[in-house]
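One protein chain omitted, others in place.
Per-chain numbering from 1; labels A and B assigned in written order.
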Amino acid sequence: MEQVEKIFETRELNVNMGPQHPATHGVLRLVLDVDGEKIVKVTPYVGYLHRGMEKLGESLSYFQALPLTDRMDYVSAMSNNIGYVVAVEKLFGIEAPERAKFIRTIVGEMSRISNHLLWLATHALDIGAMTVFLYCFREREWILELFEMICGARLTVTYPRIGGVRNDISQEFLDSLYKFTEEFPSRILEYETLIDQNRIWLQRTKGIGVISAEEAINWGLTGPTLRGSGVRYDIRKHIPYDAYDKVDFDVPIGTEGDTYDRYRCRMIEMRQSNNILRQCIEILPPGPVMADAPKFTLQPKDIMMPVTHPTKEHAFFIEEKTCKGCGMCLRACPAKAIFGEKKKPHKIKQELCLSCANCYVACKFKALKIIPGGKGLSDEKLAEMAASAAIAEEIKKATELLVEQFTFIKKGPRVPEGELYVATEVPKGELGFYFVSDGSGKPYRMRLRSPSFVHASVLPRLCDGHLVADVIANIGTIDIVLGECDR
Amino acid sequence: MGIFENIISPAALDSLIKFGIDVGIILIKIVVVLGVALLHVAYATYFERKVIGHMQVRLGPMRVGPHGLLQPFADGLKLFFKEDVMPSEADKPVFYLSPIIFMAAAMTSLSFIPYTGNFMIADVNVGLLFLFAMSGLGVYGIFMSGWSSNSKYAFIGGLRSTAQVISYEIAMGLSLVGVMIMAGSLNLSDIVKAQENSTFGIFAIPQIIGFIVFVIAAVAETNRTPFDLPEAESELVAGYFTEYSGFRFALFFLGEYIGMLIMASLCTICFLGGWTIPWYITKILPFLSYVPGIVWFLIKVYAFIFFYYWIRATVPRYRYDQLMGIGWKILIPVALANILVTGLVKILW
Partner (left out) sequence: MAIVMAKLSESAIKKDPAQIAEKIKEKFPEDVVEITNFRDQGSVIVKKDRIVNICRYLHDEADLRFDLLKDLCGVDYKGKKEPRFEVVYTLYSIRHRHMIRLRAQVHENDPKINSVTPVWIGADWHERECFDMFGIIFSGHPDLRRILLPEDWEGYPLRKDYPLAGPEKEWQGFVEVLEKAKELKEFDWEG
């Protein structure tokens, strides 16, 4: 009898969901104890994407750590960059010029829209609405193209800089963006026709993952995940940064604290972001885009351009008296534009030259000269220009500056001693940076407080008493990215 | 001939030859139906991808052949040559058997469907019941695959699917009872003929409730969105066939699409008049009566299949308890009420 009882012992089914699973948004791993379809216990495991960013940050200067932040929340990299530069600027005690602030607000809100679009797409796909997914990607593509227009990158942008932004935006970009903001509200309506009043959507999201305001705060939730529960907390309003105190926008707040309310909050947030974009385009003041603080910011790159980025306009010329005829440049030239016998001065066939600067790098004797804007001139003219002091001076200055900037980036600026926590409102919630500075150019301690990490911790609470299918809805509703969660 | 005469009597030989010819004809029919069905499956996937693609502002397959027309063959080839992976702890015989059962059940159903007035493989008097029996048998394939894979996802998928198909089978069966009462037969060609002579020309109008219940149950029966819980990719990866790959996966795939074809055909036969068109349409447009019956049949079937795709592109997925709720709390009572009303009308008329 005892034997039989042992055989027919029942226990919960233990399902391992992830780290490779279509609905866990990356490498989140959940261990579910299920009783039939009912969830008994959820245990999240994170860390599969841990890259030791905090440790890395301690060994990099403030300038060098900026691209790390792209790799945290890779679906809204722009917002993370902004969060980082805002925090570092506060630590340095500098302030970005007005125009840069507005540009940062623009790209930050664009990033918010693209993040929410991706969120909606995957959330809807998880619940089974496939078409919304592709509709959202259509508009997200548009935003990414706009990003490409400003900085050449689509995903990991690293566009904002400490003290401003990398480069000014063009009128062409503003026009395209304006077109986007005109079109976008109707596109939101398009998504809503598919799911907003859909009975199945309502049944799947209403009353799922309910969390009360007090509890949500106690868990440390932030962003739309918190606001869905009806808490008026938005850092853009509480501690305004960039240009958020100069634009007018509302913060949507839910009442029930369920998946549907969080969904509505994010939908309205997209509309509000669209409004902010339009206001910023209208207000956008003229002026510089980098702060005038040479001790803390990098010099614009175009001064160093002749050395670092030779364009087609640049001509190269071999100075006869310094050339030893070693043949290094001859071997380095991909276009075979250099000719000459050994031990005798070489020459460049200007019509074949690609201006690739390989010969300039290869030359050990500094016989090669860069002549800005010298393309198409005759050899005699080039020789004359190469001999002139002005051009030599320009190149020398650029080279010196390059070296100087190199060491500056590597070493970092002199930073006042102290500690500082600065948070910004990224699309997912509150992204905080806590710096402990010991006066050197590298942070003594760089702490990244990521919203996804906190939100992932609340999953067991949200899934309490629900069914397996609701786990998916709950993973979607807290909007996590594991790159940011694991850092 | 001479030799046989000594062994068998001429009369018996005569019947034997007749039997041989019959078998030959049936074999040819089977080959034709199977060939057409397989080709249909190949192009149903293409059709689905194109239709859903255009609904989702993209193009669908475009690379293989003009407008991607050869895509199904490329897919088929790929599935043929893929490695056949089996989980190490799987129950081997059952694992091998289950896709075959699933596929065979679906294939067998094809033989009872009257495509036009005189083209069907087997004219069985209980055709409708037989179709149910076969689709019920397919569940064994699903359940066995879920059990034998030794994977929890497949197991849950198999369980879900079994529960779902069984509950919706009841609703579907009940929804068709009204049709049976009206036609007074279980023979599928008789049902079509009964519609041809009826007042409305198709049973979908008097049996509108049964029709709606049938359509919903048919979607659930074939595990399609919004009832695709057994293979809900966001929860269970691929449900009961998570562990299948290569050709065995293709068998499940074929079975599923043939299942859709059967459901569409059944709908066409029982509610939309099969290969006939209502008399009032031919009265208004007499030239339409020259169109062969098979064309009407196919148009109706593909309209129904298009409807499947359309739903898939539009709605999210139900949760398990909601799905069961709809089946047991709404569809079955409604279908029962429909039977009652139909029976009363039949008696009183």
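Definition applied: a residue touches a chain if its C-beta (ideal position, glycine included) is under 8 Å from a C-beta of that chain, and two chains touch if they have at least 3 such contacts.
Quick caveat: nothing in here was measured; it's all calculated off a predicted structure.
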item	value
Shown chains that the omitted chain touches within the full complex	A
Which residue of A:Glu109, A:Asp126 or A:Asp486 touches the chain not shown here	A:Asp486
Of A:Gly108, A:Gly128, A:Gly163 or A:Pro252, the one touching the omitted chain in the full complex	A:Pro252
Contact with the hidden chain (one of A:Asp126, A:Asp234 or A:Glu484)	A:Asp234
Given A:Ala423, A:Leu462 or A:Ile475, the one touching the chain that is not displayed	A:Ala423
Among A:Phe133, A:Phe184, A:Phe408 or A:Phe453, residue touching the chain not depicted	A:Phe453
Touch list for chain A against the chain that is not drawn	46-47, 50, 52, 54-56, 58-59, 90-91, 93, 214, 217-222, 230-234, 237-239, 250-256, 260-261, 264-265, 268, 416, 418-421, 423, 430, 432, 434, 436, 438, 444-445, 447, 449, 453-454, 456-458, 486-487
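Everything that follows uses one rule, which is that only the chains that are shown with their structure count from here on.
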item	value
Cα-centroid distance, chain A relative to chain B, in whole angstrom	50
Complex contact set, residues of chain B against chain A	52, 55-58, 152-153, 155-156, 225-226, 228-229, 232-235, 237, 312-322
Chain A - residues contacting chain B, complex	13-16, 21-23, 34, 37, 124-131, 133-135, 138, 194-195, 198, 200-201, 203-204, 467-472
